[in-house]
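Down below is the structure, laid out as structure tokens.
Of the protein chains in this complex, all but one are displayed in their positions.
Entry: chain A
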């Protein structure tokens, strides 16, 4: 039962485990507390960004402004945080609010403006990057060292970054997905008209899904701020498409309706670990992007060939 639920994540989980074993073989130092923490920290921002993408993808949309929201919240957090713990706490709350607001605006335009999500979020991508540049025209800012350590440090082999991710999943993601809204999100993504005739307000569901996306993007921005101890409005660019890649790799369907958090989270760690493995194996930088893409395509294709090798196509549908 539980295996069936997480079946779609299998590719990402197996991929991540195999990649980690390969990495440990090439670079044994990775098994030290420092190595584990470092690898975990590298992937956590993308894992949170993948959650932001996933909640939107589940409705059948796509959010191209995820990277811009990560960059914007990073710029806000690093610019205003200062050094005093009390102020820092207020700024963190403010940052979460700003990200949520950005997501809310996305949702408002998508749901009530009735414009294709890809166009809306492309437009807001530019708007949020622009606001980020106004907040912080050049990279800089500072954060209290306690804040950075609390998120990126470790207790032996246990990285705090991983705990932060689990807290976000436990406190925000799981309750959201178990609520009526969570079920409505999946229903809308699975079958819009079906959801509508069952009495679900499609517009309202979309609005809150994008808003939740903004919140998770802000969590990613806050973690990124701790990781880089500074703000840079253009830093988020790479998270947009990588978050889509992590979501798809994690077994969610771009058409909407299907996907659990485990897959995209493992997908995110897989993608960020892949960069390290390519560096460690000494592949020329000119081929790294090419290999990254090729590996992704091959793994996904292989997983699908295996999955589709079934006698009854109805079995495929139930996956």
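Just so we're on the same page, a contact is a pair of C-beta atoms (placed from the backbone, for glycine too) under 8 Å apart; a residue touches a chain by one contact, two chains touch by 3 or more; residues count from 1.
In this section, contacts and distances are computed from a predicted model.
Participant: Pick, from "Probable chemoreceptor glutamine deamidase CheD", "Sarcosine oxidase subunit delta", "Periplasmic binding protein domain-containing protein" or "ATP synthase epsilon chain", the protein name that UniProt gives for the chain of this complex that is not shown.
Facilitator: From the choices "Probable chemoreceptor glutamine deamidase CheD", "Sarcosine oxidase subunit delta", "Periplasmic binding protein domain-containing protein" or "ATP synthase epsilon chain", the unshown chain carries the UniProt name "Periplasmic binding protein domain-containing protein".
Participant: Would you indicate which residue among A:69, A:105, A:120 or A:235 is in contact with the undisplayed chain?
Facilitator: Reading the full complex, the residue touching the unseen chain is A:235.
Participant: Give me the chain A residues in contact with the hidden chain, please.
Facilitator: On the side of chain A, residues 27, 29-30, 34-35, 38, 42, 45-46, 78, 133, 137-141, 148, 152, 227-235, 237-238, 272, 275-276, 279-280, 282, 285-286, 289 touch the unshown chain.
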